[in-house]
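With one protein chain withheld, the remaining protein chains of the complex are depicted in position.
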Amino acid sequence: MNLFLQQLINGLAWGGIYALIAIGYTMVYGVMQLINFAHGDVFMVGAFVGLVIAQLLPDKTSPLSVFLVFLSAMFFSTLLGILIERLGYRSLWRKNAPRLSLLIVAVAISLLLENSGLLLFGAAPRSFPEIIPSKSYFVGSIIFTNLQLIIILSCLLLMGILHLIVMHTKMGRAMRAVAEDSEMSALLGVPRERVLSFTFALGSALAGIAGVMVALYAPQINPLMGLLPGLKAFIAAVLGGIGSIPGAMVGGFVLGEAETLVSAYLSSSYRDLLAFLVLILVLLLRPQGLLGKGVVEKL
Amino acid sequence: MLRVEEIEVFYDSIQALRNVSFEVKEGEIFALLGANGAGKTTTLKTISGLIIPRRGRIYFQEEDITFLPIQERVKRGISQVPEGRRVFSKLTVEENLLLGGYIRERGIKKNLEAVFSLFPILKERLHQPAGTLSGGEQQMLSIARALMTEPRLLLLDEPSLGLAPLLVRDIFHYIKEINEEGVTILLVEQNAHMALQIANRAALLQRGEVVLQGKAEDLRDMESIKSAYLGG
Partner (left out) sequence: MNWKKLLLLAIPLFLWLINYPISNPRLFNPYALQIIILMGVNAILALSWDLVAGVTGQFSIGHAGFMAIGAYSSAFLTLNYHFPFLPAILFATLLSAAAGFVVGIPTLRLRGDYLAIATLGFGEIVRVAILNAKSLGAATGLKGIPILSSFFSVYLALAIALWLCLALLKSQPGRILLAIREDELAAQMMGIDVVKYKVFAFSLSACLAGIGGALYAHWTSFIHPDSFTFMKSIEIILMGVVGGMGTIYGAAAGGMIITLLPEGLRLLLEQNPVLSQNKEFIRMLFFASLLLIFILLRPQGIFGKKEGV
């Protein structure tokens, strides 16, 4: 029982990280029905920006440094997200191009980012400086670290902030309107392109933060690190019901926990298989996801 | 106020509008009549900017708006209430209305009060998701939302569709009221009988072409309209 509880706690941090990335996928899907495959790489860029900034700072462990590392990762990934939308997707979106074309662009951007990263930083993993010195806490026989605590709490905080933005600001309202009926929003004068930009910015900011979190938790990074967590976060979004923000959160935590439990009780080599099996099962049995109500494109 | 000049619209290679011209004058109710597929909705979409015509021009208050983005047209005072109401069902009534006021920086409170005095029921439903409203209420919300954009010209696409006869009467009554407040109205209707009762002038579309145009009372008396659209 204690082992089980321990695993649940270990899974929670990964779950939160998946959830943060999944939110970006689901929001973009909501407003433009696009699987933004480059999103996982935005997360990678966030981690590398964090690395560069952390290496530049003299006093790495001061709270100000930690704050600066997260802030700069967030800033640059936001910028990148906006650029991707502007240069990659917008012209196709305007032309009402087939979704196939958008998907291919997404894949191409992802390749560009990954291989630029490989060219700049090489393929070998780089260790991330320990900007938050690790401490462990015991509750009975269960261990958890300050890092796990920080990750989980920041995830919850960020989700709270996101909830406020989406539910209680003018732009958030416009986002939900565009997601539900894009044409109707346009007829009311809602600037859809600005909404798209904002959505990419918001999702990318969260991905950038998640990137630094993974970098701290892992604690090493490489230019291909966005690939698998990106796909898994996407699966988490599908699991929760793509297009639904609470769904992405739930899906992220469920997948994080399930993965941790599978590696603990079965074998860690099944860990990566699990996500894809979950994907196929969800698509076959409940394509609208756990929390999704909307009708999925079906025959 | 609105001048549509010889517009031609194609869907792929199929022509939907041929040489459509008409003019809507300030302050009037102009009805666009015709059977299903005659091109009424296409005409409205071309005016609101969802479709760009292959040929022809559209002028709004003497300004050429043919290629203007939708948002700019809304800012200039053109607002469309599309067919099928299209309320944001997951958003509350209030949020729907606020979206209507998205482009207006000021006067949102005043506009809200104005639509509540026209449709008091919406005030009662304010925090309900729009999807839980009845069909008639959704139609009111859809119109109210369009009014929040402060239109000078309101484009109404089949506002009576799918509503019970009593409700239809109400909706037409509201349209008349809105018009009396100074909003010019372009009304698309299959229900020619009702439309011609409140309209000042009207045009009849057939297979993408304007075949008749004139004062509403003249059209009402025409044998061809009577037999084809007024059921008698």
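Each chain gets a letter, A and B, in the order it is written, and its residues are counted from 1.
Everything below uses one rule, namely that a contact is a pair of C-beta atoms (placed from the backbone, for glycine too) under 8 Å apart; a residue touches a chain by one contact, two chains touch by 3 or more.
Computed from a prediction, not measured in an experiment: that's the story for all the values here.
**Q** Using the touch definition given at the top, which of the shown chains does the missing chain touch?
**A** Its contacts among the visible chains are A.
**Q** Could you tell me which of A:Leu3, A:Leu56, A:Ile143 or A:Leu273 touches the chain that is not displayed?
**A** A:Leu273
**Q** Touching the absent chain in the whole complex: find that residue among A:Met1, A:Leu100 or A:Ala124.
**A** Among A:Met1, A:Leu100 or A:Ala124, only A:Leu100 touches the chain that is not shown.
**Q** Footprint of the hidden chain on chain A, which residues?
**A** 33-35, 88, 91-92, 97-101, 103-105, 107-109, 111-112, 114-116, 118-119, 227, 231, 234-235, 238, 269-270, 272-273, 276-277, 279-280, 283-284, 287, 296-299
Operating definition for what follows: only the chains that are shown with their structure count from here on.
**Q** Averaged over CA atoms, how far is the centre of chain A from the centre of chain B? Could you give it in whole Å?
**A** 42
**Q** Chain B touches which residues of chain A in the complex?
**A** The contact residues of chain A facing chain B are 170, 173-174, 176-177, 180-181, 183-191.
**Q** Mind pulling up the chain B residues that touch chain A in the complex?
**A** 48, 50, 70-71, 74-75, 79-80, 82, 86, 88-91, 95, 98-100, 102-103, 145-146, 149
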